[in-house]
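A single protein chain has been removed from this complex, and every other one stays in its place.
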Amino acid sequence: MQKITRDQLIEKAASLLANGTVSCVLGWQKGEFDYDITPAVFETEDELKANFVWNDFCGANFSKYLVSKTKKCEGKILVFLKPCDTYSFNQLLTEHRFDREKVYAVGIPCEGMADIAKVKAIAGDGISAIDCSGEKLAVTTIYEDAPVMIDAKDVLAERCVNCKSKKHVAYDELIGEDGDVIDSARFDEVAKIEAMTPDERFAFWQNELSRCIRCNACRDICPACTCEKCVFGNPNSSLENKSPANSFEEKMFHIIRAFHVAGRCTDCGECSRVCPQHIPLHLLNRKFIKDIDSFYGEYQAGAEVGSRAPLVNYTTDDLEPGEVFERGDN
Amino acid sequence: MQRIGVFVCWCGSNIAGTVDVQAVSDALAHEPGVVFSTNYQYMCSQAGQNMIKDAVAEHKLTGIVVCSCSPRMHEATFRKTAAAAGINPYMVEIANIREQCSWVHKDMQTGTEKAIILGKAAVAKVNLNTPLTPGESPVTKRALVIGGGIAGIQTALDIADAGFPVDIVEKKPTIGGKMAQLDKTFPTLDCAACILTPKMVDVAQNDKIRIFSYSEVTDVKGFVGNFDVTIKKHARYVKEDICTGCGACTEKCPMKKVPNEFNLGMDNRSAIYIPFAQAVPKVATIDPNYCNMLKNGKCGVCSKVCAAGAIDYTQKDEFIEEKYGAIVVATGFNPISMDKFDEFAYNQSKDVITSLEFERLTNAAGPTAGKLLRPSDLKHPHTIVFVQCVGSRCDACAEKGKEYCSKICCMYTAKHAMLTRDKYPDTEVYVFYIDVRTPGKNFDEFYRRAVEEYGVHYIKGMVGKVTPEGDKLKVQASDLLANKQLHIDADLVVLAAAIEPDKSARPLATMLTASMDTNDFFTEAHPKLRPVESPTAGVFLSGACQGPKDIPETVSQAGAAASKVIGLLAKDKLTGNPCVASSNELMCNGCSTCERVCPYGAITYENKEFRMPDRTTAIRRIAVVNPAVCQGCGCCTVACPSGAMDLRGFANSQIIAEVDAICK
Amino acid sequence: MRKCSLDSMNLVFAEIAKAASLYLPVDGKDGKTAYTKWEDGLTWSNSLNTVRGPKDFFFPQTENLVEFKTSGKNIEIIDTRSASEDFVVFGVRACDVKSFDVLDRVFLKEPTDSYYASRRAHGILIAAACTRPTETCFCQTFGIDAASPAGDISIWKTETEVFWQSNTEKGAALLEKLSALTEECSTEAVDAQKEKIAATMKKLPLADLSTDAFGAGKTKQYFDAPEWKELSESCLGCGTCTFVCPTCQCYDIKDFNTGNGVIRFRCWDSCMYSDFTKMSAGQPRLTQTERFRQRFMHKLVYFPENNDGMFSCVGCGRCLAKCPISMNIVKVMKTIGGKENA
Partner (left out) sequence: MQVKEYKPLIVAFCCNWCSYAGADLAGNNRLNYPADVKIIRVPCSCRVNPMFVLRAFQRGADGVILCGCHPGDCHYTSGNYYTRRRMALLFSMLDYLGIEKERTRVEWVSAAEGAKFAATMNDFAEKVAALGENKRLEDLRCKR
């Protein structure tokens, strides 16, 4: 259950629309089921009342939409930002990807978002309703008469299990209380892979990446991937490919993509959330974050606007590339 | 499609000895784009070059591959040949089959195979080469010198001497800088004012030099040869062109309790003041923080006594915009603050002073008219302790002080000690040091004289604590050579404070996009070979802004910087290196990543209206590379995630073509 | 109709695998189900369906068409096609079986796509009835009966047994080979299961979704509908929906320079991509709204118009489950088609 309610958000949005502060609202729109929520633009209170939702399935991070929407929208856009979303928001500002003046950011607290796959693993197929308003999720299916009660903690999305911050790093206004940066265990999985032998690591990633169908969902959802033209879609880049013809191209795409967002990735976890093949792509990005933290000092992309990312920075006594492998033995 | 000619050089037997040159030219003849392939004994000879020219004409070549020695040897030669033959010099690529092939491999088959592959890589690259033309930009024949100390003065005089106009911007009301505050100068002990003030007068009288005193640089745009600089002239409330510097106002000014910064606050001045007698320009300045007229409109004495009518209480800050071809940074240094060095009791006792304060105490124009008197009670000190390396050569992890050696302290302390003993033989002088560093002409002799002739007590060891007690300063120190603790009751303690770059340097560096080290000293373009140039083209370094320096070094660097400026201003046009970065505006995200890694500040951003794919128009931020400033390292091309940024002559596609050719 | 015990399936699979490669849905370590080449010990997944459809076996994501080898200035042309091996895809659901009707319409129509045709000729589909359809299922909207899947052989799984029925000659031949492992039986149990499935299908949330508003002749009515804009508003332009779709059949032909020649291959393309069908004059559909409209108009209007009313959606629900922003054909049908009903 989320601490703030849909009604609070609608009231806030409606009042900002009414007093002319904003001309539209970027929010979550209800879907066919209770979990398939779509990002949408709302322009009136009626639209909000009819279709706006706020529940445990509002995982979508709106930051990236601001790049295109701020160019198109006449007035200011109201955007609701969960704590993790605010990091992406700041990172995009650092990279001058949208005009801050055109956005009215309302920070909202988040109790963690649910992963529908985990819900289904417990409740089974044929979900006809999910009620998030109580202490537990009440999941009704066509196969059972009584709803299955699920503790929200048991179905948290991976990124929420390892939530790094409940603190908003950007907003014009905050609804509810701000939280703190969390000392998460998000690097544990990376460490587990690091501890494997090279052969095991190779087998692990070969298996994971072999499932890639190059649908580009990871890239297209990624708030760091806002290139006007992606190198992988540019016939003149010598890198273009539309499908992973073999295991090399799978690796090429994912290594280069992770490298391009290294130091810029806020670890929002959207890539893994949207991957239709369930490739744990966040483990690539997190590897870079973990390395950056240990090689160059802790750095959280998006924690502040204008910070100098580790790959556009250096010190004269940085460690040598040949030394990166030695750390594991320490 | 290119029409490429391949020319394989034997280099006598240098190449032909280990590489079958015929096989190489035969193999390369089949490569895509190659229409002519041959080999010859010495391609770099006149005959060889003529062969290339003839082949260009006969086979209508558009590109040339020379398989020969290192491009570092003859790339320029063959580019000229190409130009003479009528093709763009950048359509030439060299396959290095001598230094990197025939000379390092012994076996003919191995050498030949490798030479063919290197040739193929060069052919693959030329296939993607495009003609490049160096850009040209005009040069504004005027220099700006920022800082009016001895460094800035010398640089300006030298540039003006060559006939170019120079402007000096000095933030204080007068030029002269630190040297004007010094008493004598080592190792010859001539008086600083005697050698500096004539130069200051030269500056004032030189019709090529303009002085903007009491002024600061607030904005720098443009690039080498074409800087647009905004200078803020602070209101001094005195009309500079009318004031005669007679000093009547300073005498009559009722507000006389203003700490005198020229004497480091050891005495007072009036609210309207001329910093010192030989100031240039010699005009009065009203200190708005103390002037009653400016603060609450009550007074106006100076205006009444000024016969020339130069006082103007309504004066406003003025902004001047000027164009320059070159900028010299001469922002100098300051002693560091002693606030963090509690152990020396600097803030507890007036009799613990810095070396610069000591200079003023011994200067005839100083607060004591040159008599060495203790600031606390104006008594003559009989025991003086000099402490070396206060804040210099500190541990990297120490919270206070600097890691580097401030370089000048050993010598000026020897000078202070010697002068003290010379004038006041009844004074005991102790100098505590870590090392005495005197590498300079007549420097060590100077120091030895202090010890041997003047009987200065040099003690290797550090002072641990200074405690004021009664009218004495208890100095607790260790003598490392004798391995014992010393306790000295001193009358005066002089701290050789480390020096650091002036605080104005960091914001200035940002404006100039010039790089700095972690200590805020400006970085040279090359530490050995280009020591007076900053990596940013057209920005030069003079004096202590680049690193600690004494006067002779400062003056020689000032002259060197001037000669570089003169070399630049003597040109009518600058011809750039055409192998520079350029951004494809259609792909550019405007994210600033490239700008952040550019060591030259060659990248700026502009907002441009674009027609978007969906038929709308939108304003997008895009990177623009200034080809006159870019040096072509290519760092930005890798920083750019979209690949919008590419490097001419070493484009992504060209390097990839080489990789592919080699790995075939 | 024949049957075998569920416990004997490993033997059945072994028998099939003797003569052909056998692919069946297997649960992976990540808990997701994928078609996997059978080897001893692999078991048939209980899950409803695979993440990727069986389309890949007949129309793989990348497929080499021809190779050119260069040496010096000579070019040699090499037909890289090898004779297709026989293969069996087991456990295909009714919706996915139907998807081959759609693909056949595209690839087997003259001029025939010989690469696809060869695979169709060598492949056998064993289709399984759905006992536990889920909320994203809407195959019935397109007239597909999840209880009676088509394919070369249809099978029904109960708690303990598997029932087999061949529908084609190829299927009959394969079933014949399995005669030692199966026994003739009545249709009683299967009929009971069919009834149960039919009852379940009625309870599905999308049971009422209708195609009435769509089909041939609707181009003018919907093409300029203002709803396209809001529906596509948050579309990322990724290719997930097209790549998990069992009926999407668009591909691009590209050359790969190997250094010693060129491999000409085809790979799936997506109409969601901004460079889809890009030509020298540019792209025909410049905005994501146009591209988005194209995909759904093609499935619901253009395809039926050219193919005797057949829709090119089979209601498998993969795009409903996989779209990163949860925009999908059902929402489109309800919004665009809903106008007509209103």
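All chains are identified by letter, namely A, B and C, in their written order; residue positions are counted from 1 within each chain.
Rule of thumb we're sticking to: contacts are C-beta pairs under 8 Å (C-beta built on N, C-alpha and C of every residue); 3 or more make two chains touch, one makes a residue touch a chain.
Predicted model only: the values in this text are computed from it and were never measured.
Peer 1: Using the whole complex, pick out the displayed chains that touch the missing one.
Peer 2: A, B, C
Peer 1: Looking at the full complex, which residue from B:Gly247, B:Pro288 or B:Pro599 touches the chain that isn't shown here?
Peer 2: Result: among the candidates, B:Pro599 touches the missing chain.
Peer 1: Quick one: say which of B:Gln41, B:Gln100 or B:Ser137 touches the chain that got left out.
Peer 2: Of these options, the touching residue for the absent chain is B:Gln100.
Peer 1: Can you list where chain A touches the absent chain?
Peer 2: 190, 193-194, 198-206, 231, 238-239, 245-246, 248-249, 251-252, 255-256, 258-259, 262, 284, 287-288, 291-292, 295-296, 310-316, 318-325
Peer 1: Take the complete complex as the reference. Which residues in chain B touch the chain that isn't displayed?
Peer 2: Against the left-out chain, chain B lists 70-73, 96, 98-101, 103-106, 110-111, 113-114, 117-118, 121, 515, 523, 525-527, 535, 579, 597, 599, 631-635, 637-639, 647, 650, 652, 655-656, 658-660, 662-664.
Peer 1: Residues of chain C in contact with the chain that isn't shown?
Peer 2: 67, 69, 256, 258-261, 263
In this text, only the chains that are shown with their structure count from here on.
Peer 1: Could you tell me which two chains share the largest number of C-beta contact pairs?
Peer 2: A-C
Peer 1: Per the centroid of Cα atoms for each chain, what is the distance between chain A and chain B, given in Å?
Peer 2: 45
Peer 1: Approximately how many whole Å separate the CA-defined centres of chain B and chain C?
Peer 2: Centre-to-centre distance between chain B and chain C: 68 Å.
Peer 1: When you check chain C against every other chain, which residues touch at least two of them?
Peer 2: Where chain C meets two or more other chains at a single residue, that happens at 274.
Peer 1: Name the residues of chain B that each touch 2 or more other chains.
Peer 2: Answer for chain B, listing residues that touch two or more other chains: there are none.
Peer 1: Can you check the complex and tell me which residues of chain B touch chain C?
Peer 2: It is residues 30, 32, 613-615, 660-661, 663-664 of chain B that touch chain C.
Peer 1: What residues on chain A touch chain B, complex-wise?
Peer 2: 71-72, 94-97, 226-231, 234, 236-239, 260-261, 308-309, 311-313, 316
Peer 1: Applying the document's contact rule, which stretches of chain C touch chain A when the two form their complex?
Peer 2: Per the stated touch rule, the residues are 29-32, 34, 48, 51-52, 61-62, 132-135, 200, 203-206, 230, 233-234, 236-240, 242-244, 252, 254, 256, 265, 267-270, 273-275, 320, 322, 324-328, 330-331, 334.
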